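Dropping the structure in here first, questions after.
Shown here: the complex without one of its protein chains, the others still in place.
For clarity, chains are labelled A and B in written order, and residue numbers in each chain start from 1.
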Amino acid sequence: MPGITREEVVHLARLARLELSSNELDHFAGQLDDIIGAVARVSEVADQDVPPTSHPLPLTNVMRADEVRPSLTPEQALSGAPAQEQQRFKVPQILGED
Amino acid sequence: MVDIIKLTAAETAEKIASGELTAVEVTEAHLARIDATDEKVHAFLHVDRDGALAQARAVDAKREAGEKLGPLAGVPLALKDIFTTVGVPTTVGSKILEGWIPPYDATLTRKLKEADVVILGKTNMDEFAMGSSTENSAYGPTGNPWDLTRIPGGSGGGSAAALAAFQAPLAIGTDTGGSIRQPAAVTGTVGVKPTYGGVSRYGMVAFSSSLDQGGPCARTVLDAALLHEVIAGHDPLDSTSIDAPVPPVVEAARNGSVAGMRVGVVKQFAGEGYQAGVVQRFNESVELLKELGAEIVELDCPSFDLAMAAYYLIAPSECSSNLARFDAMRYGLRVGDDGTKSAEDVTALTREAGFGDEVKRRIILGTYALSSGYYDAYYGSAQKVRTLISQDFEKSFEQVDVIVSPTTPTTAFPIGERTDDPLAMYLADLCTIPTNLAGNSAMSLPCGLAPEDGLPVGLQIIAPAMKDDRLYKVGAAVEAAFVARWGHPLLEEAPSL
């Protein structure tokens, strides 16, 4: 398994919306490379014919009836908002589309 | 005059019910203890003095009115700061949620309140439960009451330290890879990770959804069982909650016995990295089990060697997604919003400022493991390992009733020793992780002090899913035998602070 490069860390940080400093990038790149080196062992079982487990419980079909439950009040909903206006969450200008 | 803070939860509840003590007296005694010791221990992030006293007064009023009290009514508890609490800050040990006051109670919080358990406050933890030492808390580390220069374990170090420091007889932890059991082991207390789905996760801030499980922490096996019964049970708000009766844990804790039981010892839980004193105490525990009438069976679980690697792919993957919601838009910290920056930039700046190193490392690791080119090799393989581990457990439980192991390979290490060596830190959870991956239940309880450093050693008992009662049956028997042998509970040997 290949390790991880500083460039990859830059890309991953962008995907994860983390504005890492240059120092942090250096620091993390090394550590992550070590960690990935250690965890890459799992690929030993990649070829084994076993089903993947995404969940420890064998549950299926847990559903709720389509019945309205009380919502929060708008005041409660907005209680943690860093900023609000017109009973809405106020956020900085959004650059992206859709 | 009884020393209120040294009482067990069961004793405290009994004295409140009989009128020998009032809930207010009990609460005040613990608040005083917190006042006297928490500057040194730093188990609490927030003490809810008014809330606790109000709850205590309500319990006393109920008693005076002749109402029947629940089995833990009036008993104080330290709640890990990962459960939402209406009107009381919930930070998850992170700057990103500093000052956040949830508008809703976790199901577990609600159950505690309904059972009249008095919530003293919220305890310190590794940020977002990521860590094994509580050093990753954004609000500073917690000291181990046995030696304040050492870690109390993590992520639930605050809860474990509160118990060991006699600040509360009960506490709540959460266990994703060992965060209840490992702190219990290094503080000489009892901690249980119930079967996945046994305790509702609704209102428990998610780290790794398929691994996280809340559970009871206490100083005795019976106290843990009493608390287990209060917090467990089906919750329609959690789709992964088990819709079946709670195993009879209290009954099991009151009837401890291992006679005729088959107890497994897994050969993979040994070898390099295990401290000599830990191994010694573990071997003595196995001998004790034999003396108590158990049959010891050696087990081979080869997949356990891959558990750590699988865990450090699955947990970061899930956390990278779970923690995406901390984006500075709806709640929590917002950094850099000077009117010129975009939402995208503000999110990135806030996450940079609000998350600590370990959280960032895991987010990046998880982002990596889930990305399209690597998914099959990493995440996909980790899930296969998970299947293999479950199969090893299944095969083992065909041969034995429970499995035992050391809870953690070493005793409490000094604060700062492993902070910049993530891999070394991760080793603390070597023995606890397989249980999280498979979803079954496990307990840690004290089995003595390591001769070389005089620090507590934990014995882990592992049971099949939904057989949590076996932990208590075995745990109670082992606890009684050890206490008889030592002449007192292990915590009596802890320094007085």
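Throughout what follows, a contact is a pair of C-beta atoms (placed from the backbone, for glycine too) under 8 Å apart; a residue touches a chain by one contact, two chains touch by 3 or more.
Quick note on the criterion: contacts and distances are computed from a predicted model.
Selecting from "Probable membrane transporter protein", "NADH-quinone oxidoreductase subunit A", "Aminomethyltransferase" or "Aspartyl/glutamyl-tRNA(Asn/Gln) amidotransferase subunit B", the unshown chain of this assembly corresponds to "Aspartyl/glutamyl-tRNA(Asn/Gln) amidotransferase subunit B" (UniProt protein name). Shown as candidates are B:E344, B:D357 or B:E417; the residue that touches the absent chain is B:E344. The hidden chain makes contact, of the residues B:V26, B:L72, B:L120 or B:L370, with B:L370. Contact between chain A and the absent chain runs through residues 11, 14-15, 17, 54-55, 57, 59-74, 77-78, 80, 85-94, 96-98.
In the full complex, chain B touches the hidden chain at residues 82-84, 90, 92, 97, 100, 102-104, 106, 201-206, 208-210, 236-240, 317-318, 320-321, 324-327, 329-331, 339, 343-344, 347, 367, 370-372, 375, 379.
Criterion: only the chains that are shown with their structure count from here on.
Averaged Cα coordinates give chain A a centre that lies 24 Å from the centre of chain B. Interface of chain A with chain B (complex): residues 1, 4, 8-9, 12-13, 15-21, 24, 28, 31-32, 34-36, 38-46, 48, 50-57, 59, 62, 64, 72, 76-77, 79-83, 89, 91-96. Taken together, the chain B residues at the contact with chain A in this complex read 100-104, 196-197, 210-211, 236, 239-240, 242, 306, 308-310, 312-313, 320, 324, 327-334, 337, 339, 341-349, 351-352, 355, 357, 360-361, 363-365, 367-368, 371, 376-378, 380-388, 390-391, 422-423, 437-439, 465.
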